[in-house]
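All remarks here apply to the structure that follows.
Here the complex is missing a single protein chain, while all its other protein chains stay put.
Here is subunit A:
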Amino acid sequence: MVDKAQIWEWLAKVPDPEIPVISVTELGIVRDVVLEGDAVVVTVTPTYSGCPATSVINFEIERALREKGVAQVRMEQRLSPPWTTDWLTDAARDKLRAYGIAPPVDGTGATGVVAGRVNRLTGRAVVVACPRCGSEATQKVSQHGSTPCKAAYQCRDCLEPFDYFKCI
């Protein structure tokens, strides 16, 4: 019989299907692992409610555990507390940057008010540093990028477009 620590170790090697440099545990979406007799119950929380990667992630987790010889795997979903980018580990943030994705900047989540006005009123513009050259002279091209969790940015110094893993 395997122990829980072993399961967590295996899960730490299951890559996120969209951003394969980080694992599902580094992403912070594996909320619980419970052993029920011979069965392993893995509880996962979705990142965005419509993220198409969710079903792929469940499939990959189940496959990884079966490959390690776990015969009975049950996947469960938990919505609460809702996933937040705060759960991304520090190691994951470094890996994202090295991969060319700017990691989330704390406190920059949407508040439902007009972003431009918030910045004017607080005198605080969101600074997202370019993951390639480190310049802070960057601009948002679109609030939405290649996946639900990312926004599209461009660096005004090196001119490269890049993805920003937005705060939620």
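Note that in this section a contact is a pair of C-beta atoms (placed from the backbone, for glycine too) under 8 Å apart; a residue touches a chain by one contact, two chains touch by 3 or more; residues count from 1.
Here, contacts and distances are computed from a predicted model.
Enquirer: One chain of this complex is not shown here; going by its UniProt record, which of these names is it: "Cytochrome d terminal oxidase subunit 1", "Ion-translocating oxidoreductase complex subunit G", "Phenylacetate-CoA oxygenase subunit PaaC" or "ABC-2 type transport system permease protein"?
Expert: Of the names offered in "Cytochrome d terminal oxidase subunit 1", "Ion-translocating oxidoreductase complex subunit G", "Phenylacetate-CoA oxygenase subunit PaaC" or "ABC-2 type transport system permease protein", the absent chain's UniProt record gives "Phenylacetate-CoA oxygenase subunit PaaC".
Enquirer: Of the residues A:20, A:37 or A:81, which one touches the chain left out of the display?
Expert: For the chain that is not drawn, the touching residue is A:81.
Enquirer: Pick out which of A:51, A:75, A:105 or A:158 touches the chain that's been left out of the picture.
Expert: Residue touching the chain left out of view: A:51.
Enquirer: If the missing chain were put back, which residues of subunit A would it touch?
Expert: 46, 48-52, 79-84, 109-117, 141-146, 148, 152, 166, 168
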